[in-house]
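Every protein chain except one is present and positioned as in the full complex.
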Amino acid sequence: MSTPADAIRLPSRAPRFPVWQSLKRANFPIVPTLILGVITFVAIFANQLAPHNPEVGSLVHRFRPPFWMAKGSATYLLGTDQLGRDVLSRLIFGARISLVVGFTAVVFAGVLGTALGIISGYLGGWVDQVIMRLTDTWLALPALTFAIFLAAIVGPSMWNIVIILGLTYWTRYARVIRGEVLSLKEREFVRLAIVAGCSKGTIMRRHILPNVINTAVVLGSLMLGVVIIAEASLSFLGVGVPPPEPAWGLMLSDGKQGLMVGYWWLTVFPGACIMLMVLSANLIGDWLRVKLDPQLRQL
Amino acid sequence: MGMEKPDRARMQLRGPQMSRRDLLALAAASAVVGAPAVAGAAAQADQLTWGVHVSITPSWLDPAETQGIITPFMVLYAVHDAMVKAMPGQPQAPCLAESWTAAEDGLSYSFVIRKEAKFHNGEPVTSEDVKFSFERYKGASHELMHSQVASIETPDPQHVTFKLKQPWPDFLTFYSSASGAGWIVPKKYVEKVGDDGYKNAPIGAGPYKFVSFKPGVELVLEAFDGYWRKKPSVKRIVMRMIPDETTRLAALKRGEVDIAYSIRGELAEELQKTPGLALKPVVLQAPNWLYFPEQWDPKSPWSKLQVRQAANLAIDREGMSKALFLGYCKITNNAVVPYTFEYFWQPPGAAYDPDKAKKLLAEAGYPNGFDAGLMYCDSSYANMAEVSVDNLAAIGITLKLQPVERAGFYAAYGSKKYAKGVVQGASGAFGNAATRMASFVVKGGAYAYGNYADLDELYAQQADALDAKKRGALLDKMQQLVHEKAIYAPIWQLGFLNGVGPRVGESAFATIPGFAYTAPFEDITIKT
Partner (left out) sequence: MRRFILRRAGYCVLSLFLLSLTIFFFVRVTGDPAALLVEPGASPDDIAAIHHQFGLDRPLWVQYWLFMVALAHGDFGQSFYYQVPVLQLYLSRLPNSLMLAAVAMGLSLLIGIPSGILASVRVGGFWDGAGKLFALLGLSLPSFLVGLVLILVFSVYLGWLPSSGAGSWVHFIMPAFALGWYFAASHMRLTRSSMLEVLGSEYIKLARLKGLPQSLVIAKHAFKNALIPVLTLAGVNLVIMVNVAVVVETVFAWPGIGRLLYEGITFRDFPVVQGVVLMGGAMIVMVNLLVDILYAVIDPRIRLEK
């Protein structure tokens, strides 16, 4: 992988990797960043923060409401679930799972999709044809059902969910990046590199890649929300992160049964966590889109 | 939903692809224009509607296709009738057959067909139809049944005799309840319309006539006034498929459906609390258990009897049943044989004693417990397995839950892929104690990961025992050994909770022991 430093040395008008400069400018989405920051903090220090073991409960303590309600207690601040496990502790550890699943799936899909997009767009010809046919036919397998397949084959585990989501969503990147590369390869700096005798691999790595990274980052930030919602939907269909892992999506789909009975805390808390995370990721993504990728702004 | 964010669309939209999107829009729009309207279904005063949890398939309308699962009987009891079938208070009640006799030598069974038995097209049920139905039967156990029956004699339309090749004490069990072979279809009609035509417009001898069917969506039936047992009270029956449990309860609450199958856990609590709705619990003929496949590996802790006994004592069955099924599961403490089965043996009651369990573990040399690896389960019953994992952790046996989607789970369980760890299994298969032993205990059983010589020996003996009493004693002994060796940790026979709305008078739930659904349909009434 090319580092940003490599990119700067290029004889080109290639924009620098301007994330950090942009942060200083106005309109920065402070609240969403704070929210994601808190989620990250909680995820890292889950072991220290969580008052209980998130996976072990006792049936005696099931359906305790949050502490401010009549039967609530300070032991279980946000109440307990259908198996008597502490909701707060599960939310705290759930932050870890959501972040790990979300980020690794997005990065996995991003790396795969970006690589294929660059290769397809730059090399063109039959390689392009093959990759684009592949993405076309991939579309015929609806994302969710494709995920159900993989879950059935490889069995459930958090990492399998990451693989499933990554393998499902790479086509997004591939298509966008390919389009970007098609116009990049006509640009002056690429032609110069060809004249200078750079190999195809070098050009793709050093000259094309740094110029599509921004697009990939913007897409990634928007995809994070998609992936989190997809993870929850997989849980709803019974093929998500396996219990008893405290994933937010799983908590939500398990807890929704209680909504009608009045055990609202089993739905509202994980639902709010998912919502805040996805909303934040999207707001940051929108902002990044405007800042980093003027071409995408039109859509 | 929630999967396809429109990013993909955005990609396609960029650059010179303007006309592609136009085309897509056009294509989609034109397809919509050509779409026919969906037929409406208005609730009527003389109609009852079911909210069904599984997809009803056309194959359930043809008894010949009856697979070895209980769900087809949900529909069979309405559209069709059998010679002999389970009815309230009678596991083998005379239905289309008003009586039968078994020969002294056990080599033949003769049935007398009820005179007033008629098909929906008005034709009488005859011995030819009985013979035809048996011969065309291709569902569960058909090879076994066909291989045991030498010939079927039909001396007159009223009488039919099954001649067996050798005495087979289970004949009536299989013919009446463990298969669909005793359910009668009209020969003339089937021959006229063919098998596929029959599934599209079945004619049976049951209390309800087929009206219309959208596979996986809705089945509509109408009362057959000529039904021999009685005129059905409810004029029209609609079975609607509603896959989501919460939605089923919502539909019941709003009066869109009158009977809702499978409402579990918290939703069942809500059902109980709601005025006007009634909870109808049923005990299924499906026991759940924990299995210890490592018990034949001398290096494994599970090879020690005390460890397996400790696991048995660690499970809080009552608490689990209360928490997950409002206490409506039946704790028989027999691991694999349901209490409704022939030759069922009742073990001593199940005990929950974690302290004693810890003591047993210490005796076995594991005072601090041990890491037992993975606990495999069917993901639809992961909540039970979660409780078991917690229970076992409390005495020091730590397990990591591995819920596997149903098809994958049973395929792997049956192909002996779960040789390590613990398996939470279940079976609702038809049969009797002997068939359960064959599958789950003795050598060669599809789900037996190991075997014990004494049990194999007893199994061989019972298979040769012609005398029902002697056979029963041998099977009792076997089940007792399974219990004493703690080959399994039995959990319970699953409770199946259903909801009934205010318009229903008699719902006919739980009238037939071990049967999950409403039956007999002709007994169901609307409140007046």
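Per-chain numbering from 1; labels A and B assigned in written order.
To be clear about the criterion, a residue touches a chain if its C-beta (ideal position, glycine included) is under 8 Å from a C-beta of that chain, and two chains touch if they have at least 3 such contacts.
Just so you know, these numbers come straight off a predicted model, no measurement behind them.
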> Thinking of the complex as a whole, which visible chains are touched by the chain that is not shown?
Replying inline: A, B
> Quick one: which of B:F210, B:Y328 or B:F440 touches the chain that's been left out?
Replying inline: B:F440
> Hey, which chain A residues sit against the chain that's not shown?
Replying inline: 129, 133, 136-137, 139-145, 148-149, 152-153, 225, 229, 232-233, 236-237, 249, 252-253, 256, 259-260, 267, 271, 274-276, 278-279, 282-283, 286, 297-299
>> Contact with the hidden chain only, please: which chain B residues?
In response: 1-10, 12-13, 16-29, 31-32, 34-36, 38-41, 55, 57-59, 65, 67-70, 138, 140-144, 196, 199-200, 214-218, 240-244, 246-247, 250-251, 253-254, 256, 286, 336, 405-408, 410-411, 413-414, 425-431, 435-436, 439-440, 446-447
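In the analysis below, only the chains that are shown with their structure count from here on.
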>> Quick check: how many Å separate the C-alpha centres of chain A and chain B?
In response: 41
>> Residue numbers of chain B touching chain A in their complex, please.
In response: 1-5, 7-8, 10-15, 245-246, 249-250, 264-267, 269-270, 273, 316, 319-320, 322-323, 379-380, 382-383, 386-387, 389-390, 393, 401-405, 407-408
>> Using the touch definition from the top, list the residues of chain A that touch chain B in their complex.
In response: 56-60, 62-63, 82-83, 139, 142-144, 151-152, 155-156, 168, 171-172, 175-176, 179, 182-183, 219, 222-223, 225-226, 229-230, 232-233, 238-239, 242-244, 254, 256-261, 263, 295-296, 299
